[in-house]
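Shown below is the structure under consideration.
Omission of a single protein chain aside, the complex is shown with its protein chains in their original locations.
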Amino acid sequence: MTITTLFQHILTGISLGGAYALIAIGYTMVYGILRLINFAHGDIFMMAGYFMIFSMATLPWQIAIPLVCILTVALGVAVERAAYKPLRSAPRMSIMISAIGASYLIQNLATYLFTALPKAYPEIPFLKKILHIGSISSSLVTFITPVLTILLVLALMFLIHHTKVGMAMRAVSKDFETAQLMGIKLNNTISYTFVIGSLLAAIGSILYFTDRMSVTPFSGTLPGLKCFIAAVLGGIGNIPGAMVGGFIIGICETFLVAFGYSTFSDAFTFILLIIILLFRPTGLFGEKMTDKV
Amino acid sequence: MSKIRKSIYTAILAVIIIALMFFLEANKFRFGMAYTVIQKGLILSVVAVSMNLVTGFTGLFSLGQAGFMAIGAYVTAIFLIPADGMAEVYYISGVNPSIMSFKYWLESGPAWVQSMYPILALILGGLVAAVFAAIIGFPVLRLKSDYLAIATLGFSEIVRAIISSPQLDTITNGSYGLKKIPGFDSLFETFAIMAVCVLLMVLLLRSTYGRAFRAIREDEVAAEAMGINLSRHKQMSFIIGSFFSAVSGGMLAMFMRSIDSKTFSVSLTYDILLIVVIGGIGSVTGSVIASLLVTASKEWWLRFFDAPLYIGNFQVPLFRTGFRMVIFSVILLLVVLFYQRGIMGKNEFSWDRLSLRVRKLLGGRKRGAKNAR
Partner (left out) sequence: MLDNILTMKDITMQFGGVVAVDNLSLEVNRGEIVSLIGPNGAGKTTAFNVITGVYAPTNGAVYFKGNMITSNFPKGSMKKLYAGQNRGVYTTTMRKTPDQITKLGVARTFQNIRLFKELSTFENVLIAKHMRSKANVFSATLGLNYKEERQMREETMKLLDILGLVEVKDEVANSLPYGQQRHLEIARALATNPELLLLDEPAAGMNPQETDELTSFIYDIRKKFNLTIFMIEHHMDLVMDISDRIYVLDFGKLIASGTPAEIQSNQRVIEAYLGVQDDGEE
């Protein structure tokens, strides 16, 4: 493998990892607050792909992108209100089944509305522009993704540490009941979490699908699971951790594919999950950095 | 209700079921739909009960059923496909020679042994899955509820990826799948295998081990303080559950006659979860009843959702391919949100309970009549 191809793969990996990171943050935030794996998160991400396809059919990208973000956020909050909120005090297993049910519903709804056939993802011309840096060439989106990811994480960290909403989130993630006694509106805070998670999923979806060209109702499942693993890898509840986890998984996956083990790249992620949970259940940054949200 | 009366009712019920089986067997072409649906429902009830054993009775939220079913299905299929059909099935990359010689050896056995092969194949599939369960159970069962769910779900996806990988072409036929799998001789055979499997699981649950499983579900700390070795019993429940999931997978392969790795995707596990939830988490009879009901509605009664519906000349909107599955996911959600007990809750079928229900239904009317007087 030459240096050029090595860099090329690293770049692709970082870019994929950036998209993963954005989705992983959604998992990590919801888990931090509700102690719930939001099984539907991957499907919300997939639906964002479809929203983009339909908005771009009639609208220019400048309008389409904000529209997609709004629709995705609405979907995310709707899922929370319909499937998770009524079960707040129910046994854990019921909440998990409800989450799976929500995921199943979104998938089946997408199959019903858009058929199971892959739909072409629209091209956003400026994102697809090919850039050359030295001997490496790639589309603009590959360069933008990691930068945008890091910027968004920084913004998010600011939000969590320096705003009232962020403080409420931190409080709720530490202790549900006490936070409520302190006058924090639980349901609003949880909704904000879903808003942020879904918003990042929408942006992640644009970056992810631009490189992949098509969407099917099942395109959300595997990336969803992988991003959850990225969140666990980084230490669940830890936002910068989720980002690092996303990058690691993206790079590892790209290299596995490059070496011809594409069938095992999914298997690898899950083996990684089992290894982390056994040897370091708190993830890479679970203990030291306690930015638990 | 007296014991004798109950046994009489049970005997009558058994006779009705057996008579129904024979009737369907004799008229299998006239009632093709009912025949297929009942057969598939029976097969799924085995895996549903096994999932209930692990999830409902031991409290381990495992989502690996599809993976274990895949293992069972592939082992059963490779065992049962006739030797001279193998070349045709594996027409792309050929068959692994040791599998071929094993198959020739199998077919050289005496006829009565060969007639036992379907059963042996199912058991072998179950054992292979049990070995896998033992290996992954050791690390995975130490995880807490939702991590366990994700890890087992991941395992099931790994199994699928490995089965369809080109490296295993000569064994699993990669992504092309297997066909020409011999089917069941009769509905009765399916029923007999299902009945034995479910009976064994019921006996297990009623034994002292079954009580230990339920203790773990109720309170792990207290169970451990009562001298129950948590990891050993969790492992046991997981391995036994996986064994029966795999048997069910093998039966499914025999029922479908052709399988590929896509058959065993995560949505299969979700389908089984739907059955368990609707039947009642922690009820064996609930799972069996729900298997039949869900399969029947899915494949038969609610088919019309997928076909365009006309009232007069007006085509009702919404009714087209895929609508049925939307309805199903909505049902799952509604059951979880508003009717968590499912059909049976944690109870099992009993004549007493049935008569109580019937009396309640009739009683309402009688009281009304009394008041009128």
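Going by the order they are written in, the chains are A and B; count residues from 1 in each one.
In the analysis below, a residue touches a chain if its C-beta (ideal position, glycine included) is under 8 Å from a C-beta of that chain, and two chains touch if they have at least 3 such contacts.
For clarity, every value in this text was computed on a predicted model and none was experimentally measured.
Although it is left out of the displayed model, the omitted chain contacts the following shown chains in the full complex: B. Of the candidate positions B:A87, B:V131, B:V196 or B:M226, contact with the hidden chain is made by B:M226.
If you put the hidden chain back, the residue from B:D84, B:E107, B:D185 or B:E218 that touches it is B:E218. Checked against the hidden chain, the listed residues B:L200, B:M256, B:L293 or B:V330 yield one contact partner: B:L200. Hidden from this view is one chain, which touches chain B at 200, 203-204, 207-209, 211-212, 214-215, 218-219, 221-230, 236, 240, 346.
Going forward, only the chains that are shown with their structure count from here on.
One finds 33 Å separating the Cα centroids of chain A and chain B.
For chain B in complex with chain A, the touching residues are 55, 59, 61, 136, 139-140, 142-143, 145-147, 149-151, 153-155, 157-158, 161-162, 164-167, 266-267, 270, 273, 277, 281, 320-323, 325-326, 328-330, 332-333, 336-337, 340. Every residue of chain A that touches chain B in the complex is listed here, in rising order: 35-37, 82-83, 86-87, 90, 92-94, 96-98, 100-102, 104-105, 107-109, 111-113, 115, 221-222, 225, 228-229, 232, 263-264, 266-267, 269-271, 273-274, 277-278.
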